[in-house]
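Only a single protein chain was left out; the remaining protein chains are all shown in position.
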Amino acid sequence: MLSFESDYIQGAHGKILERLVETNLEPESGYGNDRFCAQAKEKIREACGCPEADVFFLVGGTQTNLVMVDAFLRQHEGVAAAKTGHVSIHEAGAIERTGHKVLELPEQRGKLDPRELTEYLEKFWQDENYEHMVFPGMVYLTHPTEYGTLYTKKELEEISGICHKYKIPLYLDGARLGYGLASRETDVTLSLIARCCDAFYIGGTKVGALCGEAVVFPQGNMPPHFLTLVKQRGALLAKGRLLGIQFDTLFTDELYLTISRHAIEMAELLKEVLREKGIAFFLESPTNQQFVILENGRMEELKKQAAFSFWEKLDETHTIVRFVTSWATRREDIEKLREIL
Amino acid sequence: MLSFESDYIQGAHGKILERLVETNLEPESGYGNDRFCAQAKEKIREACGCPEADVFFLVGGTQTNLVMVDAFLRQHEGVAAAKTGHVSIHEAGAIERTGHKVLELPEQRGKLDPRELTEYLEKFWQDENYEHMVFPGMVYLTHPTEYGTLYTKKELEEISGICHKYKIPLYLDGARLGYGLASRETDVTLSLIARCCDAFYIGGTKVGALCGEAVVFPQGNMPPHFLTLVKQRGALLAKGRLLGIQFDTLFTDELYLTISRHAIEMAELLKEVLREKGIAFFLESPTNQQFVILENGRMEELKKQAAFSFWEKLDETHTIVRFVTSWATRREDIEKLREIL
Amino acid sequence: MLSFESDYIQGAHGKILERLVETNLEPESGYGNDRFCAQAKEKIREACGCPEADVFFLVGGTQTNLVMVDAFLRQHEGVAAAKTGHVSIHEAGAIERTGHKVLELPEQRGKLDPRELTEYLEKFWQDENYEHMVFPGMVYLTHPTEYGTLYTKKELEEISGICHKYKIPLYLDGARLGYGLASRETDVTLSLIARCCDAFYIGGTKVGALCGEAVVFPQGNMPPHFLTLVKQRGALLAKGRLLGIQFDTLFTDELYLTISRHAIEMAELLKEVLREKGIAFFLESPTNQQFVILENGRMEELKKQAAFSFWEKLDETHTIVRFVTSWATRREDIEKLREIL
Partner (left out) sequence: MLSFESDYIQGAHGKILERLVETNLEPESGYGNDRFCAQAKEKIREACGCPEADVFFLVGGTQTNLVMVDAFLRQHEGVAAAKTGHVSIHEAGAIERTGHKVLELPEQRGKLDPRELTEYLEKFWQDENYEHMVFPGMVYLTHPTEYGTLYTKKELEEISGICHKYKIPLYLDGARLGYGLASRETDVTLSLIARCCDAFYIGGTKVGALCGEAVVFPQGNMPPHFLTLVKQRGALLAKGRLLGIQFDTLFTDELYLTISRHAIEMAELLKEVLREKGIAFFLESPTNQQFVILENGRMEELKKQAAFSFWEKLDETHTIVRFVTSWATRREDIEKLREIL
């Protein structure tokens, strides 16, 4: 069936599978000590413009977030995030399970607002009872956000400045980073992110890999004994080569960007179709996720022919749903949707 | 110096010290297996009208809250609380440190609203992604709340009904319970609380004891191996007699209520004085905590002669501060404040 | 270079890669709700002779162990394991990080002894202070063990009986289960394991998969909300299909057993070569891991031409090292080792 359910409904980009097949029987050591990981790390450092960066490969997004919070924070600290952030609501309490609070801040279309962040930090340090409260120990952003929106260069620089001033690490969750970088409406580059953040991850799972996320510590600031911390969370892959080969492929000849651009092109087509069919947008997204409002009857009808995701009830008769394109979306899929609608 | 800083600035009610002295050399087993604990439990059962209740003594409030959340919740569950609840902001992340999220709900003058609670629960179960979210596993109330306000009988019964419907335990933090029960504006009794809640604690620390909180499980529903869970959190007092003697004394001849009523009487006098001196109230509280707005200059002046607590900045020139009475406040203290003001 | 370093130095069995390529573009829902997972579960149920079994796919071994301990144990409980068990020493404290103690018991060639287990349990319940101790809440076995040894049918049944008597779940870590089942010296079958255990996992990573372990709950006794518990540990794979396809392939036409038998055949050849070259065995192993004693000079020499694993220093001049065969070991690899030696 036609599906716009998510950007992880297919396997991997063809080139990744080819490389897996080619290299399959070469013996390599485990736990990331293989030549593919080494190559992939080198290419990522180059793409980020950070020759000093540490890079570490993990399997999934929630896993990466919990490992990072655990590794960066001291016990009395929490992570400040938009209240719609992935760590705030859609990770089943994985962050709290590491013992840390998610300090939920207001959001503007999925984004943290630099002024609201400043206000929160000022208020915290002015509070005479702050020793009885959770200290802000990390700022967490998603880019693109859960609503497909993007920070601007100016916003990222401002937030980075605030974090720097308050000596709080800035961490960016890039589960869909490719689709953000490939957007037609962005001035944010990988090297900007590397300059602004203390750590971030480049999402593979949703951008063409079978699985895998590449954590980057731009200043070579990977916490000591990180491998052991990862192991302790059950997040150390025995056959690290599986991650190395995939990221090596994605960062060869700009494949990561190329396939992300394709998804954006498909998203633009999708938006045209949705507009053409008079479907209201819940908000404007410049990336591969589109949130629209469907009357419940129409939604039920549509479900029979195409898959998409439930997002939120809007009111008694309308629902917000999400359509997603990806590296694997074909022009003909969009055409078919047009016909159905 | 004159102090209205909190309700824990003095030692213990005189009768408690007398009993400690009298019983001091009688040998008794440790960990709560002493005759004083046994007597105190029996008197508390009677005061609650719950002959079947389990009672357990702990040392402090944050400790009690974290032990209870830990004992009642399964791993995938969090505790729903008003966003101004003690567990939400003033326990330094003690709840999250046990691995559980505080699900922060809107508050009305420090209280959870039954309708907003229902709305949250309905929305949770309607969300198709709820398996990726933190499940509501307990509802947490404070009575009196952090703002000194009180739930009505009707509100408690409604919230209890909602919890019952959704099969979620209702837990009430009674750090200042005495002052709530003794208020002139309440229809809530100890036996009502026992009927409505799955567990609650009767605060000793702030109501005349040196330390100590009595957790009550009205239906004899103390979780299995509770003593071990308490021990594991470092919360099992070796000389349990210290807690037993105190609660035995507080629940003999209604001492707990009598001294609480005194604090309320003093609070009413205090309110008169504050009103008389033209000081604006931040909100009306029927218990022993009074929140007023002071112009910053006046605040600094007053600080030199009387202690009170910072609560929150209101604006650039005004601050919200808290005055608290207790079992130990004397009529002459209030008179002296009148003179100073 | 020739390598006997571990059983995870290559990619995956060729048939698995073929299936990944074939199915790559079929859209499927995430998180294990795909048709490949459904098929694989059905085949595993059949192989275990447990039509009622629940099956869940996870990514790696340490991850599986920590999720299982977390899901099965109450807070006051620990997991009893041989002191050489994987959870005891080689998981970087992953179990303790979930809050549970590993109760280390004596071992006999890597195995728990039924009598020693009984003795421990009897002593625990006879101890008058047991409420101040960690309760045994799970028994953990590895089969094959860290030393490649195997439990007999009789031993498994005895241990299962003890666990049943004391109402403690029995959990078996089958990271290398295939190599145990395929051994020439075993009377243990998959269905025996399913009858004896409350849960166990069938290892994929070390037996031909890129990654993946299949947890089996033979009596349909998967803990409630297991998916959420898995998510919370960062262990829920978005593209669950990756695991489904692999296990579906491994359990089609007995591929899992067939490739395991090959590894055992290679191990037998390896043993012959080692014996022939006068190398002393540290212990006799009937599976794919062989532990031998090398004089340090010879070890350093050998290292230049073949990879193997350091295990333990024996004394100042000798080291225990490990040689491992796998589904991917070729007859010519063994021949080459013979020449080198």
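Miscellaneous remarks
By letter and in written order, the chains are A, B and C; residue numbering begins at 1 in each of them.
Simple rule for what comes next: a contact is a pair of C-beta atoms (placed from the backbone, for glycine too) under 8 Å apart; a residue touches a chain by one contact, two chains touch by 3 or more.
Because the structure is predicted, anything quoted here is derived from the model rather than measured.
Looking at B:205, B:249 or B:287, the residue that reaches the missing chain in the full complex is B:205.
The chain that is not drawn here is touched, among residues B:23, B:39 or B:219, by B:23. Considering the whole complex, the residue from A:95, A:196 or A:229 that touches the absent chain is A:229. Looking at C:75, C:160, C:285 or C:325, the residue that reaches the missing chain in the full complex is C:75. Annotation for chain B: contacts to the undisplayed chain at residues 1, 3, 5-6, 8-12, 14, 17, 20-21, 23-30, 59-67, 91-94, 97, 205-206, 210-211, 228, 231-239, 241-242, 307, 328. Contact residues of chain C toward the unshown chain are 75-76, 78, 89-93, 96-97, 99-102, 104, 123, 126-129, 131-134, 310, 312-313.
In the full complex, chain A touches the omitted chain through residues 70-71, 74-76, 99, 131-132, 135, 225, 227-229, 231-232.
The rule we apply is simple: only the chains that are shown with their structure count from here on.
Counting the residue numbers used at the interface between chain A and chain B, over half appear in both copies, so the two copies meet with largely the same residues.
The distance from the centre of chain B to the centre of chain C, with each centre set as the mean of the Cα atoms, comes to 50 Å. Shared interface positions of chain C, i.e. residues touching 2 or more other chains, are given as 228, 231-232.
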